[in-house]
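Missing here is one protein chain; the remaining ones are kept as they sit in the complex.
Order of writing sets the labels: A, B and C. Residues in every chain begin at 1.
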């Protein structure tokens, strides 16, 4: 059974370290070229959108075509601010992790538009079921950075009471669901949430995000099946950032078909969008939200983007992809592209950008300073270990109380 | 939360007892109308076949169109014989169950073409991963009825040594995999088997069958994903017999899209075929087999058929569907349609049909007589209960041997 | 008082809860129009509508996931798994999500989901319609595990489970759906109407979770059982002719160790009975706990009587089933030990 006799197809390897980056597999559409169907359009009319790519911003930074959401410059500036804050927050937290002050971190760099435009296109009472790479949702909905930092620190103000790894946030009052360490589980949960909203006759929708790698999990199938059967008011987002740790999107099933294309097979419109184009993401999310609100059911959206950083602080991408790959990514950087667009609109400048960055950096530093007062590994107050026995059940059973007392005695408490 | 306020979509109920049968939802294509693409054709060319319906036999019983497999009358007669034997075997076993001589039974009536034509279109060394409603595969591959009956009897010749419910057969040397009580599990296993065949450079393929209801299980998604990624030589068959116990195929996700349509979303050709048309099933299976053998990868086939009998002997379909529904089924009966075709060819007659049925009935009776000599619940030899401890592991661990000895002592052995 | 079998008791609990609480929904395979393959949901869809009693696709993992989402959105879903043998596709959603949601969010999110499923053998179901996987779930912290042994408890415990804010896995021993089976399969079936626990109030009432019941007081030996095996234990005690105390655990998690251990400390002897396979079954935890709590009172080794460590064979159900003879033998062993 030598390799050469084998007929087993292995998807072609992406460019590996030492090889030139190769994105020849990526199919894009020119900005403005893809039609925008009515939200009530029959599935067959929408089907081509699963293999095309909705794009609004052209190379010159102009917004064109039927998907242009015609946002005010003020709104775009807000979007830009959220994206920049997300990126700089990520960068700072990475440095903090490298200094050993938090145990782990995971950036969303290069993918900020997916979360920020997504959150802005929805209403605050729509329920979000994110993956671990959607910190932009928190930023766009205005969660205090201090709270996010305290979670990463597992300190006395940690919303998770020290139980979750960094970035696995949640936000009840902000309508953002808990992030699971187990991939994809949130996808069908979002569908159930949306079914309940419909069942109660409420005008709220759910939106969930997973990576393209995670689409291979059972949960993806359950989500699509249940969403289709009950026409749940849900937006199912696949964030195709080309990589799942070390394996390319081809290993996830992206070689012969797009991830958006899964949708029509289940009776769900699938739309592929340039995930680094803030306006396109906004427009597509808005379209899907409108559909859901009008009772036209779920939409599957594939956001084509690029994971610009390592998978996480436990990862070293130089082992499996060319260092220059990010620079070769054909869809550019979402922040730079929106800046450019605002410049074209005459609503932005290098100077403003500079000031914005400084302002946000200062804000981040200040937040960190505050967060640290609630405890860091080396100083400040620390969470009471006895809390580890709480919340297993709503009320602590006797047996667990005994275990708590045992630990208390052991710690000399 | 009164029902009228709810916006949750519930797929429209099928015709229920007391209502007239309603198959208006069923989309068919005229016989001969659907083109037959080359097996190397690109996916987009094949895609329409997922919503059309491949049919060869027209209402007059003539075989027409590009999918006509041009089988010899002799082969057709063999196919007819297998189908009739399958049906009459099913009928006899049902009566035997009603007499309390076996504990359970499950018929495939109305769906015989799916299995028989399927098996005939493949090679004997292709590996089959059936569901519980594929007894025609065993018949077409020539497994002795005595063996099948002994399994249903859990007697001394039971291939399962009394461990499985009736009909959960397997056949190592006949290349038919074990039937699981757990729905859909065989689907991705077949893909793994096919991957191994390709890996070893063998020229064998795998074919698996599940019900449309079972497509909602995770295994369906895993099968399609792995088959697509590795281009495994596998035929994935969905037998859409309109019902999953009491729920219609709409609850399984058939309202807005066909089951064949799931394929293209994963990059796998999907073909919808008239499952009651022996010639069409044969032709489509042959096409898919050819594709797999030539290294063109997997095919998903939806066989549109009708479950003419109860789900199983534990079921009473008059509780959930109109009694007359079967007669109203637009695609007729696979046996009657093949008979008609053979008559049109001048290769069959009512008289020959009559003789065939008598011959097969006599054969079945004789097989039952023999099977009964290997033990029935009321008489003849019986399986040694001590065998229940075998085959948990290849070698019996000490702890299990002790349990065996305990039972032996208890039974006074 | 109405007489109900265990199916009707379950149905009545669901009926009462659907009627009282608009946030309760019932969902599962064939539970809607058809009323469930064991008829536990019969008539409920007609009464409460397709939106409250929902037929689902055949995907246990999807059912539980959707139920979790609904629970997060304020509903109290009661999901049916058609057979306990088919719960494994939902295992990840139960273990990684349902059980841990409250913990990982420090109480900010939770889902009050009840997952019902028929379990146990003795109905000729072979290895995929006979399993008793409760032991596995008892090792998963964050879910409660319940198994009633009679209609009265079934209804009261199911109402408690649905009203409980924690997730509950609710096992229904299908061999006793229609009558209190005592392990003697030769005997004609006995209906619940012959049993005092077949008297079931029509309206709302609860049987508290986490409370075992002493169903027979005795001085010589304590028998710990639940579900079907409570009745089999009763038969075994008659057979053995000893003055046994039989405890019906009813809730396995959280476990009522006080009731069970004070009994064993009194009798000094203990036999544990379940239908599931022996190795690492729930009986192991019971034995370990009793041993820890009652060591100095124990007069003989604790015995476990369980299913053998094999799948449940179709042909040899009654050789497999831990019937009265095996239990009686174990009782004898602990009585004679010294």
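In this section, a contact is a pair of C-beta atoms (placed from the backbone, for glycine too) under 8 Å apart; a residue touches a chain by one contact, two chains touch by 3 or more.
Keep in mind that this is a model prediction, so the values were computed, not measured.
Of the chains on view, those touched by the hidden chain across the whole complex are A, B, C.
Within the set B:36, B:81, B:101 or B:170, the residue that contacts the chain not displayed is B:170. Summary of contacts with the chain left out: across B:114, B:146, B:229 or B:407, the touching residue is B:229.
Contact with the undisplayed chain is limited, among C:6, C:136 or C:264, to C:136. Summary of contacts with the chain left out: across C:79, C:302 or C:327, the touching residue is C:302. Remark: the residues of chain B touching the chain excluded from display are 127, 129, 158-161, 163-164, 168, 170, 172, 177-178, 180-182, 185, 187-197, 199-200, 206, 218-219, 221-223, 225-226, 229, 390-394, 397-399.
For chain C, the list of residues touching the undisplayed chain reads 85, 88-89, 91-92, 95-96, 100, 103-104, 127-128, 135-136, 138-139, 141-142, 253, 255, 276-277, 279-285, 287-288, 291-292, 295-296, 298, 300-304, 309-311.
Contacts to the hidden chain, counted on chain A, fall at residues 1, 3, 6, 8, 10, 13, 16, 103-104, 154, 158, 160-165, 168, 180-183, 213-214, 216-218, 244-247, 251-253, 314-315, 319-320, 383, 385, 388-389, 392, 399-400, 403, 407, 410-411.
Rule of thumb we're sticking to: only the chains that are shown with their structure count from here on.
Chain centre most remote from that of chain B: A (centre = mean of CA atoms). In terms of their C-alpha centroids, the spacing between chain A and chain C amounts to 41 Å. Shared interface positions of chain C, defined as residues touching 2 or more other chains, are 51, 56-57, 59, 61-62, 89. Within chain A, residues 195, 199-200, 218, 221-222, 225, 229 each touch two or more of the remaining chains.
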